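Everything on this sheet refers to the single structure shown next.
Removed from the display is one protein chain of the complex; every other protein chain stays in position.
Naming follows writing order (A, B, C, D, E, F and G), and every chain is counted from residue 1.
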């Protein structure tokens, strides 16, 4: 696995990351990681690598767009001095274009999204070089769905920024699409954005594979 | 308008009808009609026909399938002796096939749905001949979406039963589709089943048109 | 209709407007418009004009007099940069003269009311020329009732200021009186100030008529 | 004063009597009499007659009509074996005719009201001969107001039944009208039915005068 | 009665005055006067003098000693510009000497109490000359009880300061003692400090007599 | 100490015993003994005799008189098969005579109290011979106080019944009086019935002395 | 994997299984599986086998001993007609011997535990032959700890009953011990019985290995 023992792994994002995590910092005792993919990450990292003592810190914040995340990056994320940093952002940048089109200032268009992402990566590099960019996800495989198509456009931007900035890329959307071949989206999520526990596992497994997690490790 | 002064109009259904109505009977003081289409119906009937004193009674019950509604029809609906009765049921019959396919006993398949509808109509006729069957609705216009296609299949059964049993038919789905030509489904509903206030208006207007409501009435 | 697509329509007022709207701004997701006439406005504007994407913003504030509204106008209302602005204020200016006469500083007398209204209009004109002044309403048609007579006196001031300042005038009181010819005030409101849902429709329809809303629009 | 030491005085009625009294019996420790006129009665009887130890029992029940009171008379009121019994009922018999005319079974018309009152008195006489009938009250002095006129019609029935059945009569409405000559109804009550503390005093003073309470008693 | 129409009457004190009054100012709508003697005062002043429109303001504050009241006098009491001001303070000055003798800084000894009272009166005179000093009360008539004897010592100081400063004096304790000749203290209060509703009437009547209230006034 | 290892010790009584114990049985995990003297008993028995594993069971019930305790004795107390049983009852038998004299059926007079106690003892003897009767307590040493004198009259009955029925007698009142020589009653209790923690220790120590508890035991 | 598509898998147990699952049946929508190992099982089964639609049902019940489970087996577990049934019981049978030794009827001794297990297995076989017995677990590896030694004694009984009754055996304790070689018990659990999320993963992985779950399955 890429992550070294006794390191700090911070997961930044929106409500898909947050999912009820402890405020102000999603670490510590009393199940602080919420009920989303960070909880699965923490559960697996600690149970399979009990000798690694990795500090998984959930810093998702419900409702965040890339613009919001950029604004709080210094204060909320980088001040924690992560050794590893994952970023899964963009769902709200897209969603607001569809659920509240009458309030255009609430959403973030592709050009700004790309700029925000680049700024997030470059600022983060001052603290760590271990950065993973994850695609935002829409639990809908049809490309004729307007919001589905739009989310993939943003996922493509994540891919391009990852390559350009030379950071790890995690294609969560394609993992999700693989699952949706077998079951209906309603089996995982009612709003196609916030998944249930199995859906959180799907996202977590995508991230763990990027981290070269060893599922069958003996310890 | 079809509805006569001083009559009782009962609206039966599932959570799309219920929407937080007063228990056990959705009538009376203190805004008892919840926040869905019955609330719009009541608001418009009373404000435009203030001399009619129509008793609008919301008897939606969250989670109901056609099987559940049939089971409680005598006790909950017919015992109220409605002069007019609308029935909008079937969303959960379909939804459970997609969100909890691992629990097949929770959903209702087309054949049983048709039978349940027919029984509902025939039992209701012992109390009133003024019956309106409304299609269940999925706020998704793509026919390639499996659940969307399935919901229309159930809507078609409503149409056929209405014709066969000679009761009024209200095609809510086609009204919804007309709206979705202009805006994204997320603008109205996040889960494509429970609409917001504008969506409740869309359903209500469909029903009011069936009732030959006079929008420009002078009084 | 007067209102153009993609515009912002702010509704200022007191508790008759507020009715439990979302704080600090009555816009966005999750039914933010409370249960009064703004909710009806939003429901009808969006369901009948789904292609217009009008941002209806409820900025009513419970307990406000015209003095309070003037004090928060800049900060709460004009800072939102409305394209259209409706103002329905004055009920508390009058009511406090009758329910707490022992605290005279809580009410606003006619002369000050007129001045407040004029200031509100003139300040608002720096942001938009699309202003609608609505009469405050008392759900009592008897002119021998002291508070009813007083409220009409304030309604007359609204009419005069509208004419003088050349802004749209919405005579809600006369619409209300038309309804009260057919039903008792207790059918709509217990305190003759806060109406139930049908009463909210009456106010909303008065405002929509002023806006030349097309009830039978095909889209 | 009419009431003898160490006796039990039960006050029956609707929400105007109830006003948050302790359930199931409005007697005992911890201020059990609610915030209406029974609380004033209890406060004055005990402070001015501290040597009388009168057990004041509030048995008002919110929402009751004369029909409801008759139904629970045996179980709730007479089973307590009152030495004195006051009855103030009828406001809801009237109110429901005006606030929910669409549900006629919720109100009580004059003929039934008279019969209910007579039955209440005759049943009560099997337990005590000390019965006081109080008029229901509407805090509106205009006789051109339909509900005001209707309430006085019911008050007249109370007067007639009292005379016919030879029990004490307490004309609360005329006491209220005397106060309304000096101040607006909104100073006492927003809905013209439920008074504030001063209004509770007005009702209590009317009842105490009927009981020949000695305000200036030395003890 | 001493109090003139349209005047403001502020009642300062501790928890015996406060009794759950509205914060920050005990005036206005929605029964703001708590459940102690100010509520009785307000009820009687308004019901018997409905044409006087006296603004009764409860400014009691639970736990206050004379030291605390002096500290907040300017900010909380005098800033309200009372036309009439009653002060009932001292119960906590005494009580803390008996219930928490291990924390001597929480109580106020006689000499400081006298000084505090004098300062309160003199400061208040800059705003109004209509001041009533009321004795603090202990619902225990035995003089062999140490706290009872101590409270009377403080009551004597109130009497002396009233005479010296030429303000009205209200001897609540002697009124209380008159009642305790007829009934046990537990009938009125469990802790001998906070009375129930009848006890609140006893205090209120003492104050109303000082104000030359006319119980039998015709209006 | 009298109590043997591995035995069950049930404490019956009223609110002085109850003090918020776990329902329906005051034993087990999670500090089930409330905040009164049973909690002190349990704390000391287990900390000083950690090898005895005595099951202390608090079966006090707030508001109980001896009549109430007798009524629930079989069902609540004896069904637990206590090895040791203490009974501290009577405070409410007396108190109700003073705080609600207007409801005489709520209190228990001396003759009935004696009979209730005898019945309680004799019924209990069918289950255990280890019975301790404790005096009810009033935290007031003056015998000129009517309720204080009355409570001692009941304490004397406890003493007589204990002697007559040959069960252990615990004179809590004299222990309390010894403390009140040194400090004011308000230091321990505001209502002279429910003591604070130190007062709970005073009662507990009286009971432990009766049980020949060894404070300085070495283990 | 042993489990077939479209089957029902019921997990019976105590609070380690329950962990806040939905009542009365831990299945369905809205994350019904609590926060313990059933949640991990459900997350992994559905995310890795999305085409299997296995109905995972959490029927743990906090506080249960083997005696309690046996008592409710028919009604709560077998009535659900499981295709697969896992049983993890015994922690409370042991714990009560150590935390409440003064209440011996609350715990279950080894001989009864064995009998209860055998009865549970044999009754279950009438419904399914796919039964997995899991050892109860104490998160303490020292055998000199009395409760740790006792829990292993019960684990050995589970092993023996599994062999004798020819059902699957899952040795959770040895999996736990493997983890405790690497980290302190406090890292996983404060009371050594209820693990946090990583500890829930450890239990789940033990069970999944028994079920021959394929971690690297491609779908």
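In the analysis below, a contact is a pair of C-beta atoms (placed from the backbone, for glycine too) under 8 Å apart; a residue touches a chain by one contact, two chains touch by 3 or more.
All values reported here derive from a predicted model rather than from experimental measurement.
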Query: Which listed residue, E:100, E:142 or E:184, touches the chain dropped from view?
result: E:100
Query: Out of G:109, G:146, G:163 or G:219, which touches the unshown chain?
result: G:146
Positions on chain E where the hidden chain makes contact: 99-103, 106
Field: Residue ranges of chain F at the interface with the undisplayed chain
entry: 31, 33, 35, 39-40, 42-48, 50-51, 53, 178-179, 182-183, 187, 196-202, 205, 215-216, 219
Message: By the contact criterion defined above, which parts of chain G meet the unshown chain? Give residue numbers in ascending order.
response: 95, 98-101, 142, 144-147, 183-184, 186-187, 190-191
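The rule we apply is simple: only the chains that are shown with their structure count from here on.
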Query: From the C-alpha centre of chain D to that of chain E, how far is it in Å?
result: 32
Field: Distance from the mean Cα position of chain E to that of chain B, given in whole angstrom
entry: 62
- prompt: Can you list the chain C residues in contact with two or more other chains?
  reply: 29, 53, 99-101, 183, 187
